[in-house]
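All protein chains but one are shown at their positions in the complex.
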Amino acid sequence: MPELSASGAALGALAAAAVFATLVRGAALALVYPLCAVAALVLGAVDLRVLLTGTELTQQLPIGLPTIGLHLRLDPLSAFFGIVVNGGILAASVYGMGFDRAKELTRRVEPLFPLFAAAMNLVLLADDAYAFLFSWELMSLASWALVVARHADPESRRAAHLYLVMAAIGTAALLFAFGGLAGPAGGYAFDTMRGHPPQPMVAALVLAAALIGCGSKGGLVPLHAWLPLAHPAAPSHVSALMSGVMTKVAIYGFVRIAFDLLGPPAWWWALPPIILGALTAVLGLLYAVLDRDLKRVLAYSTIENVGVIFVALGLALAFRANGEHEAAAVAMAAALLHALNHSWFKSLLFLGAGAVLHATGRRDLDGLGGLIHRMPRTAAFFLVGALAASALPPLNGFVSEWLLFQAVIAAPALPQAALHFASPAIGAMLALAAALAAACFVRVYGTAFLGRPRSAEAAQAHDVPLAQQIAMGGLAFLCILGGLLGSVLATALAPVLADLVGGGLPRAGSGPTVFSLVAFDPARSVYDAPVIALFVAIASLTTLVVVHRLSARRTRRGPAWDCGFPDPSPATQYTASSFAQPLRRVYGTAAFAARETVVMPPPGDSQPARFSVVLVDHVWRALYAAPGRAVLGLSERLNALQFLTIRRYLVLMFAALVILLAIAAVTT
Amino acid sequence: MIHAYQLVVLAPYAAALVLVAIPGYRVGAVLNVLASAATLAAGLWLMVSQGVVGEYAIVDEFNVVFIVINTLVGFTTALFSASYIGHEIETGRLPPGFVRFYHAMFQAMMGSMNVALVANNIGVMWVGLELATLITVVMVGLYRTPQAIEAAWKYFILASVGISLAFFGTILIYLAGQPALGEGVPAMTWSLLQAAAAQMDPAILDLAFIFLLIGYGTKVGLAPLHAWLPDAHAEGPTPISAVLSGLLLNVALYALLRFKMLVAGQPAALDPGPVMIVMGLVSLIFAAFMLYQRRDIKRFFAYSSIEHMGLIVFAFGMGGPLANFAGLLHMAMHSLTKSGIFFAVGHIAQAKGTQRFADIKGLSVTHPRLAVAFALAVIAIAGLPPFGVFTSEFLILTTTFAREPWLALLPAFGLLIGFGALLLRLQGTIFGEPVGPAHRVDASSVPLVLHLLLVLAAGIFLPPALVAWFQRAAELLG
Amino acid sequence: MNQAYEISHLLSGAMLVTSFALLYQQRVAAVLNAFAAQSIVLALAVAWAAWSSNRPDLFITALIAFTLKGIVIPVALRRTVTRLGIHREVEKVVGVGAALLVGLALTGLAQALVVKVASGTASHAREELALALAIILLGFLMMIVRRNAVTQIVGFMSMENGLILAATGARGMPLVVEVSVAFSVLIALFVFAVFVFRIRERFDTVDIEALDRMRGDRR
């Protein structure tokens, strides 16, 4: 089959690029990113073809796990995620072409970037447990090395360590999941697993393991803590890949296991992903809205989106378990589209953050400001990304949110009481998440790009090289296009939905116009982005014309009014932290036990007042700091055994002997 | 017509005799390498030649696995020590007079291990194993520093006690076999014993297995019998550390497994499986925790060897074709990887002039190539792809979960704890700002690269012949 | 034949008694004497086995046991003790009473284990086995309840006496002689080490400062 050989060639090219980049040095390295871009294009084209034709390519090679060999399979599901992945890789590679090889560190990045890209593609192609976990771990490993690329910085070392340990925990969980699916006979090929779905008890364990394994990679609360440390630590185009794409590979893993390999679901399987997902969505944004580091805010917002996707997946499970295939299709379409959309706008945002970092050398929001004047293009692209991330029409983020809300609204129709009680809570939490997202990105954009520069670097900023602008512009274009043509994307999902939930969205054109997105049936819910966009365009243009006709066109530039006492110093602007204050007061006290302390100087004293805020991350305390301490403490205790006298060691030996003898004596 | 297995045994001893007579360091080193190469050739020849079941020797799929690994690592180690010991002499850590002695001892040790491996007579097996142990004792004390001497002394005491217990176990096996096979040599011939296992007295077999487990377990390095292992690794010459971790532990394990097969042949006897599972898990988890407090790089990896031996014993304790296969594979991979790591550690110790983690930082800045090699080796031993250890750990964990879901949590827990420590130390050594001196490394990197390539190949593609061979061995293990 | 068994049984019993005597003794010199006694009894037992089951090769083992462990090593060790000036009272971990009780318990354990052996096997082998097992365990116990290098070596050697006893008890077992020789070499190494490395009080005090540096990791 030519497609697979094309993909194979592309993967080979990536591998070659990795080896090439390790061996050569100097100008020749400039070839690496173009090579990656081409490979991503080829892979993406193959995926697209498979998705549109709804075909399925399989291949077996005599390598990989002994006795069963390497199974490869490209079905619509993996093809769809392949499009997500390779789109991100393409953008990141194009962005990478713009790097100034003299200044930026590349020796530790270029060999691993293609490896990372290849590993992510391999995960999607894998059709047996060994190949899957092999490439999965390879993916973690490559990204680990990229995270620690700035190895001199102890922070990034700590982040990398936490990251790979969490990845290992996740992999262990996935090992269990696949172990349960394969059974004692060791049927590691996915086809064998499909043939023999496990017993209910085992299936439950497998689901839990899969949730832990994929959740830890995707940043599901409470397994998220590594993500906001690791993603920002990497070079920005890698952060874009990790946040925008790698999390989607995690989603893919969960979908593959829960919807494909695990057999028919029980309704209560839906609860863990729904509940955890909703918690993740809200908590992730609460973190984001209180954080002051640009890239970390983006990473936290990634956590939120992963949570949203998991909610959608949970709903899909619930509907499917109850045989409501249309509703399941709506939820699943929401999940998949959100994965796609998020990969676009999050990659865009991280690339934008990278541009800001490149231009100013700063990531702290309170040190930025006014960049819209200094780097207009980046500012425009970032604005698109920010609005898309806040799920605002007519951009792509809203399409998937809309579908998800439709699914939530359909949930009360399910027979199980637990899901009844869940549905309003979930709906409210998702709405809260959406509102918080808007607040979060208004805050980010308002402090980083609007207002007046808060630091010399921000004042001296300059826009980034053309290649990087192209990368961002392309993604911004996709965000707009995806927002307008969401229905087209949804129809393209048909084969995937049919495979996974045995249902589909109403076919295109069943709505009032060709482009109207329809959930269930046109009489029930319709969202027609192009029409609305058209209306808004017409309205604003007419307004423009009319106003300019009627009104005095005179415009004067003057100092800011600011209630009559403007202060020239940019320090008087609202900062990111002050913007967060109302939200912190309202939500922070509950979520993070936020405490504010103000130290006022005594009257007549001219020294400034001090204001400080204390936030407590309960999850970190309970699930990360405490176990870490426990391990070290225990190891210190046990370490005494390293310093015994020989006689004591003999005592241990003697004890072992006598105990075993005693056991032998009592057992008959 | 001399058979390969005789070569495997005789070549090293002959070389030892010659080497004793050779004063020069260089000639000795070359001879050492050549002899090891000859042994390796013989070992490989065994792979193709058909099996043997004689009165004193046996060659079946099971021990051929071990013999090949043994001769292979023996060869690469000889290669490594050829350059390494040279450096040791220059730096004056090792008086030149000792080198002749060192080479002879090395060959004698290899020979003794091969004796233990090909022996069909449990007495001979015992003799070979103990001989090898005692020789390594001497090797560990080679540097004659107080630390080295104490390490050797500790090793000596614990090993000797182990020797005695193992011998008692051997006597008991003889007693058990005597009624069925009559007095004399037959009752000590392993192949006959196994055939007659069903008629043996279960009570005596229980007793015997316990003593053998404690006795040989001491050499396998199972907790709580492990005490000698870390210090012996840390204080001996690095090639010996490589041989200890890579080979001696395996040979002891081999003996243990032979007896497990024997006991398993008598259903009325105590099932060795659970005992091995428990001891394996104890060693695995204990060693994993101990890793965090280590400050000496060689002692650190010695504990990691305990950890992996624990995992292997656990796998064999689980039993069944899949787990046994995984156990054998993991054993092979661990020998190759761990000895490779000790080669790398030798390089590092020469580059930085110390074994203390505190003085080893930022290798990726000062010695990029070495850092990459070391990183790959540690990644391999940590069970990450694309290396063979990943394959075996994948099989062990999945099959355990499929059979005993809750039991599977324990090995996973241990491995994760160990993983955290490995990664911590890896990052500490290769990243960050370099400290201390940065000498040129003149030990040959060929063995290290060779091992890494082998482990890498195993992770991606195991030749079907090899697989079938492992599978037959796994079946023999039952 | 039966009386042959009686005698060998008597001798093995005597060895067990000497093992208890070892546990009981306080002073190094006395311990050495008790050990010498045990070795000589062993020599007798082996010789008797050699004669009764006409295996002349065993006489070598008996001879080794008699000369080396019955005479040479005790004398040598006594020399060491006097030369190193180890004070005469041996530092004990548990009191003599407790040690003896534990010893009794171990003997009981040995019995309990061997009783389970089907009587199909020659009963005298069973008895010998029980006694040998007890002697071995007592020797091990001896090694861990005393803090003095010499007495620890003695413990090891009495363990090894038990092994030889068991080996000779196992009818027609090959290699016994070779093994006894091997063990003698081992013991010789022990004693040699005690001389060379000045191991004064305990096994693990080669050198005080060494202790800190080493096993060290403590930096």
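Note that the chains are named A, B and C in the order they appear, and that numbering of residues resets to 1 at the start of each chain.
In the analysis below, a residue touches a chain if its C-beta (ideal position, glycine included) is under 8 Å from a C-beta of that chain, and two chains touch if they have at least 3 such contacts.
The rule we apply is simple: contacts and distances are computed from a predicted model.
**Student:** So one subunit is absent here. Using its UniProt record, which name fits best from "Formate hydrogenlyase", "sn-glycerol-3-phosphate ABC transporter ATP-binding protein UgpC", "NAD(P)H-flavin reductase" or "Rhamnose transport system permease protein"?
**Tutor:** Missing chain, UniProt protein name: "Formate hydrogenlyase".
**Student:** What chains on display are touched by the one that is not shown?
**Tutor:** A
**Student:** Touching the left-out chain: which of A:5, A:543 or A:667?
**Tutor:** In the complete complex, the chain left out is touched by residue A:543.
**Student:** Going by the contact rule already stated, which one of A:74, A:439, A:638 or A:653 would touch the omitted chain in the full complex?
**Tutor:** Answering carefully, the residue with contact to the hidden chain is A:439.
**Student:** Considering the whole complex, which of A:113, A:163, A:402 or A:592 touches the chain not shown?
**Tutor:** A:402
**Student:** Considering the entire assembly, which residues of chain A contact the chain that has been omitted?
**Tutor:** 369-370, 372-373, 383, 387, 390-393, 398, 401-402, 405-406, 408-409, 412, 415, 417, 420, 423-424, 427-432, 434-436, 438-439, 441-443, 445-447, 450-452, 512, 516, 522-528, 531-532, 535-537, 539-540, 543-544, 547, 550-552, 554-563, 566-567, 570, 572-574, 578-583, 585-587
By our rule, only the chains that are shown with their structure count from here on.
**Student:** Based on which chains touch which, is the overall arrangement a line, ring, star, complete graph, or other?
**Tutor:** Shape of the chain contacts: complete, all pairs touching.
**Student:** Counting C-beta pairs in contact, does B-C beat A-B or the other way around?
**Tutor:** Between the two chain pairs, A-B has more contacting C-beta pairs.
**Student:** Which chain wins if you rank chains by how close their C-alpha centre is to the centre of all protein C-alpha atoms?
**Tutor:** Smallest offset from the overall C-alpha mean is found for B.
**Student:** In whole angstrom, how far does the Cα centroid of chain B sit from the Cα centroid of chain C?
**Tutor:** 31
**Student:** Could you grab the centroid distance between chain A and chain B? Build each centroid from C-alpha atoms only and quote it in angstrom.
**Tutor:** The answer is 44 Å.
**Student:** Listing for chain C: what residues touch at least two other chains?
**Tutor:** 113, 116, 140, 143, 203-204, 215, 217
**Student:** Among the residues of chain B, which ones contact at least 2 other chains?
**Tutor:** 153-154, 157, 161, 203, 207, 293 - these are the residues of chain B that touch more than one other chain.
**Student:** Would you tell me which residues of chain B are touching chain A in their complex?
**Tutor:** 153-154, 157-158, 161-162, 165, 203, 206-207, 210-211, 213-214, 218, 224-225, 227-228, 230, 270, 275, 286, 289-293, 320, 322, 364, 379, 384-386, 390-391, 394-395, 397-403, 405, 408, 412, 415-417, 419-420, 423-424, 427, 431-433, 459-462, 464, 467, 470-471
**Student:** Using the touch definition from the top, list the residues of chain A that touch chain B in their complex.
**Tutor:** Within the complex, chain A touches chain B at residues 62-67, 129-130, 133-135, 137-138, 141, 148, 151-152, 154, 157, 160-161, 164-165, 168-169, 172, 175-176, 178-180, 182-184, 186, 188, 202, 205, 631-632, 634-636, 638-639, 641-642, 644, 646, 649-650, 652-653, 655-657, 660-661, 663-664, 667.
**Student:** Per the contact definition, I'd like the list of chain B residues that touch chain C in the complex.
**Tutor:** 123, 127, 130, 134, 146-147, 149-151, 153-154, 156-157, 160-161, 163-164, 167-168, 171-172, 174-175, 178-179, 183-185, 187-188, 201, 203-204, 207, 231, 235, 293-296, 299, 356, 358
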